[in-house]
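Just one protein chain is left out here, and the rest sit where they should.
The block that comes next holds chain A.
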Amino acid sequence: MRGSLWQLGQSITRRLAHGDKKAVARRCFASEAELKKTVFHDFHVAHGGKMVPFAGWSMPIQYKDSIMDSTINCRQNGSLFDVSHMCGLSLKGKDAVPFLEKLVIADVAGLAPGTGTLTVFTNEKGGAIDDSVITKVTDDHIYLVVNAGCRDKDLAHIEEHMKAFKAKGGDVSWHIHDERSLLALQGPLAAPVLQHLTKEDLSKLFFGEFRVLDINGSQCFLTRTGYTGEDGFEISVPSEHGLDLAKAILEKSEGKVRLTGLGARDSLRLEAGLCLYGNDMEQHITPIEAGLTWAIGKRRRAEGGFLGADVILKQLEEGPKIRRVGFFSSGPPPRSHSEIQDEGGNNIGEITSGGFSPCLQKNIAMGYVKSGLHKAGTKVKIIIRGKPNEGVLTKMPFVPTKYYKPS
């Protein structure tokens, strides 16, 4: 048994690199000394952060609190995450919206200014290149955040299509916000704590909404969103003010909002039934298969116009061959790649994420099974280290979400 948290960091990094061979090669040669550091790195270490390599960055997987305690505390009080390794960028120009609509499945034109949504960048076969939270700031400005492990391929993909688009006279340009840092403040205390640090009334900012405003003395991009299932915010802050903001948040919460690492974040998103790109979503999996049909706007279902639309619209008509589902199980927690069998011992799918749920105190997992076998309540066997374990299909989220929405 060796350094399990280290293994986890390595495992996630390797998973994220899957499907991007150039990135794999580069990452294999990176030594620990070459890992990138966020502006919070020394702050993490000073607070007991256990740093592991993650998508080319040195990131905290855990602090003094155990992953179990951190996960539970996020849902009871709150968590502050450094997610600066994720990549924020802006697309600007009169044609920014039509440009982005070629690349993602969302109805960007239909978004009201100041609102955002989770979307998927697709490839020509309808598979997912990455998932992303996109926000329409104005009709000619889109702000988006992509996953750390997908940054290189996403930026290359966008750049390639932007060149072609501009060559045809399209008006679009971009800016990568590498001068900013990203914090995620999540949980029931997120809004009360953050309200102390800004004059704008946060009770009027709903889930998915975006504002540019002053927080703790610096100009921030604030989105009411997160990847935990809780109410909360993602805060893009100028890097030179990031540390002050993190300290102010922790101070205002009087110790109840805790620094929280990637380990707990992974438990939280799993409990919320959210996909981890590289595990639950990959280049060969479509948004339909992943259960993200809701993210394809109504107009887009009628019109298409995004990469891989023919495959996706066909799946909308005929139904996909596989579907992402949730599982409860007994025995050891399922992990990625555990085989799923029906009660007769036939292979019907594979686990893509799994673990022990700190909030539910039982095993949870998600994975893909053949269509037709995806009904909640269906009994299955999950094969772990060669042994079958009882499992049952369930709807997700496992833990109810608490997004702040108009009532």
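As a convention for this text, contacts are C-beta pairs under 8 Å (C-beta built on N, C-alpha and C of every residue); 3 or more make two chains touch, one makes a residue touch a chain; residues count from 1.
Convention: contacts and distances are computed from a predicted model.
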* Asked: Can you pick, from "Exosome complex component RRP45", "AP-1 complex subunit gamma", "Anaphase-promoting complex subunit 2" or "Glycine cleavage system H protein", the UniProt name of the chain not shown?
  -> "Glycine cleavage system H protein"
* Of A:Q62, A:S181 or A:T352, which residue touches the hidden chain? -> A:Q62
* Selected from A:G187, A:G355 or A:G391 as touching the chain missing from the view -> A:G355
* To do: Can you work out which residue in A:N73, A:S132 or A:T352 touches the chain that's missing from view?
  => A:N73
* Where the missing chain touches chain A, by residue -> 1-8, 48, 62, 64-69, 71-73, 76, 263, 266-267, 331-333, 335, 355-356, 358, 385
